[in-house]
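Of the protein chains in this complex, one is absent; all others appear in place.
Letters A, B and C mark the chains in the order given here, with residues in each chain numbered from 1 onward.
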Amino acid sequence: MQKTKTKEVQKTENKQETEQKTLVIGVIGSDVHAVGNRILEEAFTQAGFNVVNIGVLAAQEEFINAAVETDADVILVSSLYGHGEMDCKGFKAKCVEAGLDDVLLYVGGNLVVGKQDWEPVKKKFLEMGFDRVYPPGTMPEVSIADLKKDLGLDD
Amino acid sequence: MQKTKTKEVQKTENKQETEQKTLVIGVIGSDVHAVGNRILEEAFTQAGFNVVNIGVLAAQEEFINAAVETDADVILVSSLYGHGEMDCKGFKAKCVEAGLDDVLLYVGGNLVVGKQDWEPVKKKFLEMGFDRVYPPGTMPEVSIADLKKDLGLDD
Amino acid sequence: MKIENKKWSLEKFNQIREEVLKQWPTGQDVDLEEAIEYQKNIEPKKRVTAKLKEAKESGITLIQPRAGVALIDKHIELLRFLQDEGKADILPTTIDSYTRQNNYEDAEAGIKESREEKRSMLNGFPAVNHGVQGCREVVEALASPLQVRHGTPDARLLAEITLAGGFTDFEGGGISYNIPYAKEVSIERTIYDWQYVDRLVGLYEENGISINREPFGPLTGTLVPPSVSHTVALVEGLLAAEQGVKNLTLGYGQCGNLVQDVAALESLRELAAEYFADFKDIMLTTVFHQWMGGFPQDEAQAFAVISWGASTAALGNATKVITKTTHEALGIPTKEANAEGLKASKQVINMLRDQSLASNDKLEKEKEMIKKETKQIMDHVLELGKGDLAQGVVKAFKAGVIDIPFAPSRFNAGKILPARDNEGAVRYLDHGNLPFTEEIVKFHQKKLEDRGKDEGREASFQMVIDDIYAVGQGELVGRPKKNKKEENSCK
Partner (left out) sequence: MKIENKKWSLEKFNQIREEVLKQWPTGQDVDLEEAIEYQKNIEPKKRVTAKLKEAKESGITLIQPRAGVALIDKHIELLRFLQDEGKADILPTTIDSYTRQNNYEDAEAGIKESREEKRSMLNGFPAVNHGVQGCREVVEALASPLQVRHGTPDARLLAEITLAGGFTDFEGGGISYNIPYAKEVSIERTIYDWQYVDRLVGLYEENGISINREPFGPLTGTLVPPSVSHTVALVEGLLAAEQGVKNLTLGYGQCGNLVQDVAALESLRELAAEYFADFKDIMLTTVFHQWMGGFPQDEAQAFAVISWGASTAALGNATKVITKTTHEALGIPTKEANAEGLKASKQVINMLRDQSLASNDKLEKEKEMIKKETKQIMDHVLELGKGDLAQGVVKAFKAGVIDIPFAPSRFNAGKILPARDNEGAVRYLDHGNLPFTEEIVKFHQKKLEDRGKDEGREASFQMVIDDIYAVGQGELVGRPKKNKKEENSCK
C-alpha cells in the first residue's frame, strides 16, 4: 500500500536506522510478581526494543534513574498487588523534575485493591499523568502495538 | 410441659383415635417427575398420614376425584417442570364445585418457567386459592410440620 | 399389536405415515422428497454427525446445553447466545412438555399466552405447532448443528417435522422416552412408534442424509446403575440400527463416583463395539450427562457439581457432554446461567483434554462387573424374545428383567432399588428380577453391607432417600444425620 510519508514517520525511520527505542520496565513498590515481568522483557525484546529491566521491588527513583542513564523513550510500570495507586503517586512530577518530560509513561496490572470498575481506575491514572493504562490480563501484543503507534514506528 | 388443651386440640385428639388424616398427592399436568413424588409418599406415610398417591401426569380432575372418593383432608399438588401456573388455573373453583371447600390445598415445586423472585410467585398461587405454597428444594419435614399445624395435630 | 425387530417395509411405513401426518395440521407441510433436498443443502459443519465424527477422531469432548422456549424469535435469540457466548459445540432444541404428550392444543395455548405475557409459558420449543418452516427459521439462523431433545413417547410427528425442518440429530427411544416419561403407555406401543422414527431416519440415510440418533441415557436420572442404562442404550441402538440408523450416540448419566463413571463410559464403548459388530458402517459415539439428580441451590456449589461432571466426562473421554446450569435447583435457567454452565464445562474439558483416568485394578473390576451384568440382562432379554429383541424387551419389562428405578410407568416392574456404597458408587440394594448370577448379587450386597457397617445402620429405603437428597445438600453419599453431626463436631 502506497502512502505519502509524513515528516514524523520519515524522522522515525531515520532514527530507527541509527538506534533502537529504549524501554525501562519494572514492577513498582513492594510488589514481587516476577513472572509477568520476565515475559514482558522477552516479548518487548523480541519485538525489537532495547529493554532495560529493573525487575521487581522497584522504587520510583529506580525507574527514573534507569531512564535518565539509558536515555529511555518509555517507562512501563507494572503493579500486580493492588498498591499501584499509592506507589505511583507523584511519579509524573518526579519525571518532569528529572527532565524526563518527553518520556512516555505506561502503567498496567491489578492497579487497585479489590474488584472495581475499570473506567474510573483508568481515568485516575490518566489524571496522574500516565499516557497509557492497561487492565489486568492485557497481552504483551497490545502494548507492543501501542508502543509502535506512540513512537511512530512502522509495523 | 403442661398446657391447657384448646378445644381444637381436644377434638383433634379424639379424631386421631378414630381416624388418620388423608392426603391426596400427585404431580399435575404433563409433568413426569416421579422421584420426589415417591419420596413424599414415603415421608408422609412415615409421618402417620394416610397417603393416596395418584402419581405423575395427573389432571386436576384426578386430584378432585381421588379427594372426593377418599374423603381427603388435604390435596398436595407437585409441579416440577415450570408449567404449574397454567396447570393449576381454576383448580380451587373446581374443588369448591365438587364440594371440597374445606379441603386444604398445598402446592409446591418449580412452579414457573425460569428463575423468578419467589415472593410474587407465592403471592400468585395464594391468590389462586392455595393455602400453602412451597419453593423448590423444600424438604418433606417442612410440609409435615405445616400439615400438623393446619390439621391441629399434636406433634 | 405384534412387534418384531425387523426392518419395516416401505409400504408399512407409508401406510402409517399417512395417519401420523394428520395428527396436527402442520403435518401436511412435510414432503419427504423436498425435505431430503433441503437436508442435502445443509453444509457439513451444521450436521451433528460430522461434528461428532471429528470429535471422536481427534479425541475431544463436545459440549451441549439444554434449551428451548415457546416462541421462534426468542428461541433463536436463546440459541444464538448459547452458541456465541457459551461456545456450545452442538445446539439443542428442547421440546415443551405438552408437545411431549402430543397435547398440541395446550402447546398452542402456551404459544398464545407466551406472546401475551411476554415470557415463555412453555418449558420448551413446541416444534410441531411451529411446523417445518418454523424449524427451518431456527436452523437457518444458527451456525452450529442442532439436535431435538424431548421425552416424547410418540415422537413420530415431531420427528417428521423437525427432520424436514433441518435438525440433524434426534434424541430418544422406545424405552428411554417411555418408562421415565409416561404412566400409561405400553412398551409395545412405544417400541413400535420408535421403529417408525428410526425407519424415517433410515430413509434419510438411504438418501444420503446422515442423521444422528441418541437413546436417552440417564433414564430417570436418579441412582440408575450403569448396567440398567447400558442395557437400554444397547437395546434401543440395536432396534434403531435394524431400521437403518447409521449414527448412534449412546448415553450415560453421571453417578458421581469417578471410577464407576469412567468404567461406565469405557464399558459402554466396549459393549457397543461388541453388540454392533454386525453393523459394519455404523458410527458409535458416547454422551455423558452431567449430574441429573437434585442440585444445590447455591450457585457456587452448583458450579462445583457442573465442573466435576465435566471433569469426569473428560477423564472418561466421552464424545459429548450435556451440561447443567447453576439454576438447576430453581427450575429452567436464564440464558446467562446456561452459558455459564457451558463455559465452566469447556474450561475443564480443555484443561483435561490430554488426560485420562489410567487403567487400574479398581477400574478394571468395575468394568468387568458392568459388562457381566449388562450381558446377563441382554442374554435373558433375547432368550425371552426367542431371539427377537423387540419381543424380548416387551417380555423383559413384564418380568422385571429390565427394570428402571423410580420410573412413573406402570409397565415398569419398579422392583429394583439402588443405593450408594461407601465410596459413592451406585449398587443394587434390591436387584428385583434382574437375571444376575450369585457373583453379581453378592458383589453388590457386600458393597452395601460395608457402607451399612460404617454408618451403623441397615441398608434400607431411608438410605436411598438420603442418597437422593445428598448432592443437593452438598454430599454424594447420604450419611445418616447422627453420623454427620459427629463429623461436624470433630472438625
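Simple rule for what comes next: a residue touches a chain if its C-beta (ideal position, glycine included) is under 8 Å from a C-beta of that chain, and two chains touch if they have at least 3 such contacts.
A quick note: this is a predicted structure, and the numbers were derived from the prediction, not measured.
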In the full assembly, spell out which visible chains the left-out chain is touching. A, C
Which of these, C:E108, C:E423 or C:E449, touches the one chain of the complex that we don't see? C:E423
From the list A:L57, A:A98 or A:M128, which touches the chain that is not on show? A:L57
Which one touches the absent chain: C:K362, C:K375 or C:R457? C:K362
Among C:R80, C:R136 or C:K343, which residue is in touch with the absent chain? C:K343
What is the set of chain A residues that contact the non-displayed chain in the whole complex? 29-32, 34-35, 37-39, 42-43, 55-57, 81-83, 85-86, 110, 112-115, 136-137, 139
Can you name the residues of chain C that touch the chain not displayed here? 51, 54-55, 58, 60, 62, 89, 256-259, 296, 298-301, 303-308, 310-311, 315, 339-341, 343-348, 350-355, 358-363, 422-424, 471, 474-477, 487, 490-491
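Convention: only the chains that are shown with their structure count from here on.
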Using CA atom averages as chain centres, what separation in Å is found between chain A and chain B? 68
Taking the mean of the CA coordinates per chain, how far is chain A from chain C in Å? 55
